[in-house]
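All protein chains but one are shown in place.
Should a chain be cited, it is by its letter among A, B and C, assigned in written order, with residues numbered from 1 in that chain.
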Amino acid sequence: MNNNLKEQVLRMSGVNPLKCMRCGKCSATCPSYDEMEYHPHQIVYMVEKGEIEKLMASPSIYKCLSCFACVERCPRDVEPAKLVEAIRLAVIRQQGQNHLKAKDIPDLIEADPDLPQQALVTAFRKYTK
Amino acid sequence: MPEVNAYKPKIVAFCCNWCSYAGADLAGTNRLNYPADVKIIRVPCSCRVNPMFILRAFQRGADGVILCGCHPGDCHYTTGNYYARRRMTLLFSMLDYLGIEKERTRVEWVSAAEGAKFAATMNDFVSTVAALGENKRLEDLRCKE
Amino acid sequence: MQKIGVFVCWCGSNIAATVDVQAVSDTLAKEPGVVYATNYQYMCSESGQNLIKDAIKQYGLTGVVICSCSPRMHEATFRKAVASVGLNPYMLEVANIREQCSWIHKDKALATEKAITLGRAAIAKVQLNAPLQAGESPVVKRALVIGGGIAGIQTALDIAEAGFEVDIVEKQPTIGGKMAQIDKTFPTLDCAACILTPKMVECSQNDKVHIYSYSEVTSVKGFVGNFTVSIKKKARYVAENKCTGCGECTTKCPMKNVPNEFNLGLDNRRAIYIPFAQAVPKVATIDPNYCNMLKNGKCGLCAKVCTAGAIDYKQQDQVIEERYGAIVVATGYNPIKLDKFEEFDYSLSKDVVTSLELERLMNAAGPTGGTLLRPSDGTHPHTIVFVQCVGSRDTSGCGKPYCSKICCMYTAKHAMLIREKYPDTEVYVFYIDVRTPGKNFDEFYRRAVEQYGVHYIKGMVGKVAPRADGKIMVQASDLLANEQLHIEADMVVLAAAIEPDKSARPLATMLTASMDTNDFFTEAHPKLRPVESPTAGIFLSGVCQGPKDIPETVSQASAAAAKVIGLLVTAKLTTNPCVAHCNELMCNGCSSCERVCPYGAITYVEKEFRMPDRTTQLRRVASVNPAVCQGCGACTVACPSGAMDLNGFSNSQIMAEVDAICQK
Partner (left out) sequence: MQGMMIARAKELLQNGTVNRVLGWQTGEFVYDITPAVFETAEELDEKFVYNAFCGNNLSKYLVKETKKDGKILVFLKPCDTYSFNQLLTEHRFDREKVYAIGIPCDGKTSGEMVKSKGLSGITGIDEDGDNITVHTIYEDKTFNRDEILEERCRTCKSKKHVAYDELIGEDGEVLDSHRFDMVAKLEAMTPDERFAFWRSQLSKCIRCNACRNVCPACTCEKCVFDNPASGIAQKAAADSFEENMFHIIRAFHVAGRCTDCGECSRVCPQNIPLHLLNRKFIKDIDELYGDYQAGAEVGSRAPLVNYTAEDVEPSIVYHREGK
């Protein structure tokens, strides 16, 4: 169990998995259920147990459509989809390298002055450790 | 150099018997922590709190005074907190006018069921007052210079 | 100077684990006025109380300070103890070092220091205490029960049995409440009507019980033992004393398409109606929203067919004022609205029903005559899905955060009854947890599974979607099999959360009784005083206090009745002596106090005063009626001259507490 990773996922998602009462409505509502190795309610429970690496290695997290039906319908406001997104981000970050460095940005702007600033900010946040 | 962390604010909390004092009891029953700096005085109703008591507390060295009562409309005595609300609004405004830090005074409506709110309110109030430091101003409003 | 004894309670380890009780009693022993200080394991125990009594005698104590749990808990206990050895009970103060100290602090040094400060404040206050004598006030020997469901009925009957007059106010045209709509009851599966209707009849026949049906409480004044209540009897346009309940009018009225609320809108009634055959009082009522005669003066058919001449289109709302010694709240509940749960498709599909609607669909007196048929096409359903916790245990804001408590059991009942009657029907129950704490409850649920073959599936339904062919697609998770299920159902039954009736909140304001954030009435203490409101003279019966099933409601109703009877048999109530009093020498007669008094306890008298120059002067001064004053203290602050003060919480006492707490 990797507490550090768990911390990171909880912080990024802002989700408290302890609020879950294990009703399974997230899984009941999930359109990608059959594609998944681990289902939404399992994901919440696994995060609580700290089994983040297992999840990071599973294709399940890429089967999530981010439709947010689970977030919408969860009676306890747990927001499983946000956990999935955080785990995906954890994967990106763990790949370690800074894919975008601060010093690269001026060149990017020069190359394409029409590049939206928002895209740069998002890319910076996503591809930087 | 005195220890920075040694400063403990003195907080007086007036709580009405029916709602807020019971709310404070509930916070205790649920073991919800808040700083020991808060000392509660039980009054029958928020409308029993004379502005004089608040001034007295400040002058005797309190760093913050908070009044807790039933939510407006839920007063055990029907209307007490409505009067308290006006009195405290005017008093707080006056203290602010005199240059006393307004964050040192507060009114909060806490029902008997809101133990968590009571604890949260006290935590927040104590940290606000602690950040202001000691109350020098009201203790010495008429200092002979 | 008082001779004060200080008694520090350990409360086992509740206080002693976090507060150094020895240090507290040692330190407080040195306070001015303290002649004796000690600590003991349980001050509230008999030996603890004896310790206090002995010390009072031995040291001639004139004041007592108990450092213990909240005064809301045991102040009365200790007051009684000191009074038994001749000390005025109001010479005692309690420092709350448990709920407001040991239970919330972890650091022993800080908690001990705080306990000492709280003790000091109590000592400073006791120094200024004066002996107080409780007054007496009479008790009106009549009780009011608000709400005529099973809770209100049981309470009223029990009170009447003890020989007291009791009035039931019910806002519907008949008493009976939710139980009248229910088919069978768990865990015995006996018929609800067979239990309820005899009790309803008893209410109408018992000459101690008076029913105000189709009526509402509009104002409450007064205090325990002496409430004055205004009751609005809504015009039902039928003279109650003339109507025989023959029902002729309800079959002749031409307005046939009025949704029948008793059957939850599953069928229609007429504009003049009797809610159900066993209604009490069995009197017709005209619905002014639909009656043509009342709306535009045309028709009058019911008056023509009524041989008793009971129809009175000119009837007006009537306000009755009555005095009571005690009031019982029994306002009950309603299922929540399900419009926030679009995933269950309740509002669009007729075959998605709530459990209460299912009760009507299975009731012999219901719209289908007791045959379970799909509301959409009247066919027999072959697959029925039950969904538990619809809006219960929901902290997302769509529903209610609490467990509604009754759903697990009634769903087991429904499932069982369906399987019993229609063995060809498949029944699925989706549950999060099955909660069956109660006598014979778990056995009942197990019977549904083992004997009746109901499919219990741990998991929640995520989506309900009707198909064009009339089937309903239910998508749910089966958590134990770890799979997602897709069931083709004919009917879906939602166990909607229950919430307090909407009339409860304004009623609580009128009664000055406290409520929790979910609008349930709060009890004075969950274990010590579970059927009383903290407001004296107000008692709680049934779901208005929290979710309950029928057995529990009936027990609580009888408990509330016992408390009411206990109050009503009292010849005189001792009044709280902590009331305001006016120092006439200082009173200006300015009327400020009178204006803020919520009870009208202050009047003015012209009084002669001897002046220092030996002349006499006539002055207008305030006078407080101690029987009416409730001791809020609003007047004491409004008084500019400080003539008005409050016994037990005087200006100087509170100021002494402030000083003690702020002491450097």
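The rule we apply is simple: a contact is a pair of C-beta atoms (placed from the backbone, for glycine too) under 8 Å apart; a residue touches a chain by one contact, two chains touch by 3 or more.
Since we're looking at a predicted model, the values are computed, not measured.
Engineer: Could you tell me which shown chains are touched by the chain that is not displayed?
Structural biologist: Counted over the whole complex, the chain not pictured touches B, C.
Engineer: From the list B:C16, B:V38, B:C70 or B:L91, which touches the chain that is not on show?
Structural biologist: B:L91
Engineer: Tell me which residue among C:Q556, C:S592 or C:N647 touches the hidden chain in the full complex.
Structural biologist: C:S592
Engineer: Extract the touching residues of chain B with respect to the undisplayed chain.
Structural biologist: Given the touch definition above, chain B has residues 51-52, 55-56, 59-60, 72-73, 79, 82-83, 85-103, 105-107, 137-145 touching the missing chain.
Engineer: Tell me, which residues in chain C touch the chain that this view leaves out?
Structural biologist: The missing chain touches chain C at positions 583, 585-592, 595-596, 604, 617, 619-620, 638, 640-643, 651-652, 655.
Simple rule for what comes next: only the chains that are shown with their structure count from here on.
Engineer: In graph terms, nodes being chains and edges touches, is this line, ring, star, complete or other?
Structural biologist: line
Engineer: Could you work out how far the Cα centre of chain B sits from that of chain C, in whole Å?
Structural biologist: 30
Engineer: Do you know which chain B residues sit against two or more other chains?
Structural biologist: In chain B, nothing touches at least two other chains.
Engineer: Hey, which residues of chain C end up touching chain A in the complex?
Structural biologist: Per the touch definition, chain C meets chain A at residues 343, 389, 391, 393-399, 432, 458-463, 475-477, 479, 482, 484.
Engineer: Using the touch definition up top, name the residues of chain B that touch chain C in the complex.
Structural biologist: Contacts found on chain B: 10, 12, 17-19, 21-22, 24-29, 31-34, 36, 39-45, 47-53, 56-57, 60-62, 70, 73-80, 83, 87, 111-114, 119.
Engineer: Help me check something: in the complex, which residues belonging to chain A touch chain C?
Structural biologist: Touching chain C from chain A are residues 19, 21-30, 33-34, 39, 41-42, 69, 73-77.
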